[in-house]
Each structure stands twice: as C-alpha cells, then as structure tokens.
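If you scroll down you'll find the structure; I have some questions about it.
Only a single protein chain was left out; the remaining protein chains are all shown in position.
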Amino acid sequence: MEKNKFIETLKPRFKELKFSLYLLNRNWLTKVSFYIVILLILLATFSQAISPFPGHIMDEANVSQKLLPPTSTNIYGTDELGRDIFSRVLYGTRVSLTTAILSVGLALLIGIPLGAIAGTLGGWIDEVIMRITDVFLSFPPLLLAIALVSILGPGLGNAMIAIALSWWPWYTRLVRGQAISLKERKFVQAAEAIGTPTWKIIFRHIVPNTVSPVIVQASMDMGGVILTVASLSFLGLGAQPPIPEWGLMISTSRNYFPDAWWYSIFPGLAIFITVLVFNLLGDGLREILDPKTRKN
Amino acid sequence: MGKYVIRRILLGLIVLLGVVTITFVIARMIPSDPAAKWVGPRATPQQIEEAKIELGLNDPLPVQFANYVIDLTQGNLGRSLRTHQPVVEDLKAYIPPTLELVLLAFLMAIILGIPLGIYSAKMKDKFLDHASRLFSIGAVSLPTFWVALFFQLIFYRMLGMFPLGGRISAETTILYEIPRVTGLLIFDSMITGNWVILKDALWHIILPCITIALYPIGLVARMTRSALLEVLNEDYITAARSYGLKEKFVLWRYALKNTLGSTAIVLTLSLGYTLVNTFLVETIFSWPGLGNYVATSVVTLDYPSIMGVTIFSAATYILLNLIADIIIAMDPRIRL
Partner (left out) sequence: MRLASKSIGVIIILAILASVLVGCGDSSTNGQSTQTEKRIAYYAFNTEPYIDLDPSSEYSNGLIVLHNIYETLTRYDSNEEVVKPLLAESWDVSEDGMTWTFRIREGVKFHDGSDLDAESVKKSIDRTKKLQMGASFIWDSVNSINVIDEYTVEFVLDYPAPIDLIASGSYAAFIMSPETIDKDNQWFNEGNASGTGPYKLQKITKGEEVILEKFDDYWNGWNDNQYTNIVIKKVAEGSARRQLLEKGDAQIAASFSVTDLKALRENTNVVVKDADTWRNVIGFFNTEKAPLDNPDFRRAMAYAFPYEETITEIKEGLASKSYGLIPKGLWGHDENLNQYSFDLEKAKEYIEKSGVDTNGLKLEMTFTSGTEAYRNFAQLYKINLQQLGIELEIREMNWDNVWEKAKNPSPQDRQDIVIMNWWPDYASPLSWVQSLVRSEEDILFNLSYIKDQNLDNLVMEFEKYAATDRSKAEELIKEIQSEVIDEAYFLHIYDDKTSWVMDKNFKGFEPNPAYEGVVFFYYTYYGE
C-alpha cells in the first residue's frame, strides 16, 4: 500500500523533471556548461589513466628537467621539480571536485537536520538555532575557515571541515524556510494527527521534501566551494605538497613568476573554467526552476 | 516600526556577542603559546613565564573572557603579539587603505555594472544577453589572486604602464608631506589640492582596484538584470507602456529606481566576499591594508590581531545588515 502511494507521489515529480530537461535543452549556454561539467567529472575519475606522466602526480620527480616551457611532451611545461604540469592539473580536477563534494556533503549533513528541526519545532529551539546561524554568517567567509584551519592544522581534510563549518548556515536557513511551509501541508498534518512521533515527522516527511531545493542550491554552490578550496590552498592552509591542488600550484608558481608563466596560467585557467561552468550551470538551473520561468 | 528597529538592534548585539565568544574560543584553541610569541623567537623559559603573567594567561578561561569583553566595551582590542602595539592602533593604520580600495571598487561596480545589467535585461536571451551573462558569471568565477598576478604581468612587466605595487612611490613619500585627514589618500589629496600625490596615488590604485572590482561588477550586473526583468514584468510598467510613454522614460523613471535599492543592498552584502578578495590581492600588490595585516597575523598566529580584525569585520557586517534590514522594512517595495 505504502509503496504504491510512493510511486504515485513520484509521478508528478517525473513530469516536472521532464519539463526541466526540456527547458535545459532550450538554453544553450546552460546546456554546454552541463556537458562540460560531465566532462570534468569524467576527467576527474579517469585522470590517472589519461595522464601522460602518471608518476609525476605525486610519486616521482625529474629535477634536472625543471621549469621547462610547454613542449609537445609536456604540453603545460614542467614545474620546479621537473614534473609534468598537465598531468598534475588533470589530477587536480579530482582533488578539487572531491574536496568540494565532501565539504558540501558535510555541510549538508550538519545543515539539513538543524534546519528541519528549527523549522518544524519552532519556538525557542528555532530562535536559538537561528541566532547561531546568524553568528556564523556574520563572519567574513574565508576568515572563519582560516581561523578553523589554524586550530586544526593545515591539510585538505581540515580544510574540508573548516569549509563545512562555514557553509552549513546557508542550508539550515533554506531547509528551515522549506520546513515552515511544509509544516502546513496536508500530509504532514495528517501524520501529526495519527500521532507520529515528532522525530519521525522531521526525518521521514520533512527532510526528504526539502532535499531537492537544497541539492540544487548545493550544486550552485559548488563553484564557490571550489574557489574557496583553491584560496585556502593558495594561502598554504589547504592541500600540502606534493598534492597537485590548483590553488597550491598557483601559490608555488609565484616563486617562479613571470619567467615560468605557464606554471601560473594553466592551474589558474583550470580553476576559472571549472568554477565558471559550475556557476553557469547553477545559474541556468536557478532560472529553469524559477516558478516564474516555468509559468511562461 | 520603532519596536522593530529596537528588536533588530538587540538582536544584532546578541549576534555580536556570539561572534566574540566564538572568536575567543577559536583563538584560545589555536595550538601555540602566545607568551612565547610575545617574548620572541629565542626566548628563555623564564622570559616566557613572566610574559604569561603579564598577559594574564594564567587566569582561568572564563575570567580571561570576561576581561576581554570588558576591554571590548572600552574599545580595547588587546595587543598584537607580534608588533606589541594595541590592535586598535594597528587597525586604525591599516583600515583606510583597504577602505579606499573597496570604496573605489564599488564605485566602479556601479558605474560599469549597472549599464551592463540594463543591456542584458533589454536584450534578454539574445546574443548580447548571453555574452554579458557570461561576463558577469565569469567575473564572479575568477580566482582573484590569479587575476592580480596577471595584471601585474601584463601592465607592469610587459607594458610598463602601471606600478607594481604599494600605495605611493617611495620618492613621493620622502619629498612631500602626505596629507592625513581621513587616511583615504585620494580623497585627502583632492581636498588639500596636492595634485602630485593625487596622481601618484591614482596611478598606484588602478590595478588592485580593477582586480577587486571584477566581482562586484559581475554581481551588480546580474542583480540589475534580474531585478529589472522582474520589474519590467510588473503591471504598472505594462500600464505605463500602454499609456504610450516612451521606453526610455519607462526604464528610467520607473524601473531603474526600484532596482537601485536592491543593487545597493546586494553590494553591501557582497562586502564580505569582496573583503576576502581584497585580502588575497593586497599581498600581491604590497598594499598596506587590512588584508596584508590579516595575512601576516594568520601566518604568525597572532591571535589578538586575528580576533580584532574578525570582530571588527563581523561588527561592520552586522551593522550594515541592520541598516539594510531597516531600509527594507521602511520601504517594502525593495525586494531581493
């Protein structure tokens, strides 16, 4: 019985999804970004297989070949230890994407439950949680992450934690807003009426229904998170050598700038393009999902 | 209204207290010995012990916290472990240059961003719209530290058009008396009529300013576009058009005025992110502002400075949000 009901609720969702895909198809800029994002994910997954010099990613060095300009063997040139920059930039895709996804994932893990609780329960719990989010949101974004990493020590893992701790308030706010309007919906009131315990209401009914706008928001945030990861690494607080993280490569490249200009260009270009397509995709998604656009 | 304002202010204060608490907790958790830092790199254990007493580090944590809050209300942000100077003094010296950069960047954002946004709105879904959308989002996607390096490469190294960094050339500092009214060099030199310094200062500020302005320009353009699009769909606009009013007129008198509010607010809220960009860029351009100060404090783990700057930025942010909220409350037509 429940299963059929579940499938019933899915049907209109499918219809909406199809409509979204139709809109996506019409906006060519968004479509292109979507394909590039898929490409990036593929590159990230298969980077080691595709790299011309997989060893150079972390395990080997070739110091006598250091700081060579782009040639046919090393299309992005070599770095200060003679490693192939192209292979490292390619692998950097994996580093950036994984870090970003994990950071956002962690932020969601913290933010969604808090928001659902705040929105559903209301009252003083809501007030307290909201004040806490206000406090966190008052910190200049990177500064909080920097302070946190200073305590935890530099490293990608700690950077992820720091970013998650800076980002969760946005999701809490979003989910809370959703929860408040969901509270009034018939199926929630029905569940309350039959005496479902509150925690079940929150986690079985409210949370699943907030997930889609949150996921959309999270994917729109990916660009920003990737940039934050790069900035932290640039400041020396994120990835540590020899990890080929883009921000770290740019900060290392400063020592050799502007002679070894290629060392700064390509990782920076990688950051820019990646963040750009994620942002374009996110922006396109927002327009597609905007009820006003759908009405037209 | 009055009640709302008072409630908002109280809320703001509570949030500020929360910020102070968290900053304090974080600062105390930083694994490094402030006393050792105070005394210097090659201190003896005895010197460190004495410093601990002098800095009040042997008091229990709650007492330290209470002392800190009391000091705060008197405007005392403690002393930097690195420079041994009061943090407030450090802030006074370092804030004006950053303020100058940010203000100028916002000015550029308005001058260049609004026209761009208007074009995008007018040419919706045509090529120009896509191009400007690409530009706006591109501006927001750029890693500013990368852009800074590039501007240096092109405009200093290759073209020799602008100076490398700093706020003013060494020679000018020696040969001329720098006017010190507000600390904003450009403004000060303008009101005192010192054209040499004005020219020098402008010449130095251009590159960092453009680097930092890119993000707000992109933001303002997008904001203007979407706000304008929303407004243009409103009934009263359709009404105005049906009355036969010219398009230009409609755009200016009705549409734009309503978007300016949102633009101002979005700029204010972007302050946080812009400030962060400023921090990253200041080190590259050797700009003697807050960013540079924070960067050095972070690297040396000078927690009173870090706390001071964090609390100051948070307080500013809370204040600006407060003002923004009050403005929105007063004029319900302003929407985000």
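Letters A and B mark the chains as written, and numbering starts fresh at 1 in each.
Convention: a contact is a pair of C-beta atoms (placed from the backbone, for glycine too) under 8 Å apart; a residue touches a chain by one contact, two chains touch by 3 or more.
Keep in mind it's a predicted model, so treat the numbers as computed, not measured.
> Please identify which residue in A:63, A:125 or A:190 touches the non-displayed chain.
Looking across A:63, A:125 or A:190, the contact with the absent chain belongs to A:63.
> Going by the contact rule already stated, which one of A:89, A:129 or A:260 would touch the omitted chain in the full complex?
A:260
> Which residues does chain B use to touch the chain missing from this display?
Touch set of chain B with respect to the missing chain: 31-33, 36-37, 39-42, 44-47, 50, 82-85, 90, 93-94, 111-112, 115, 118, 152, 156-157, 160-166, 169-171, 173-175, 199, 202-203, 206, 248, 251-252, 283-284, 286, 288, 293, 296, 299-301.
> Considering the entire assembly, which residues of chain A contact the chain that has been omitted?
So the residues of chain A touching the missing chain come out as 59-61, 63-64, 66-67, 80-81, 153-155, 236, 240-242, 252, 254-260.
The rule we apply is simple: only the chains that are shown with their structure count from here on.
> From the C-alpha centre of chain A to that of chain B, how far is it in Å?
The mean C-alpha positions of chain A and chain B differ by 25 Å.
> Quick check on the complex: what are the chain A residues that touch chain B?
28-29, 131-132, 134-136, 138-144, 146-148, 150-151, 153, 223, 227, 230-231, 234-236, 247, 250, 254, 257-258, 261, 264, 268, 271-272, 275-276, 279-280, 283, 292
> Which chain B residues qualify as touching chain A in the complex?
Interface residues on the chain B side: 11, 14-16, 18-19, 22-23, 26-27, 29-31, 130, 133-134, 137-138, 140-143, 145-146, 149-150, 152-153, 157, 233, 272-273, 275-276, 279-280, 294-295, 298-299, 301, 306, 309-310, 313-314, 317-318, 321.
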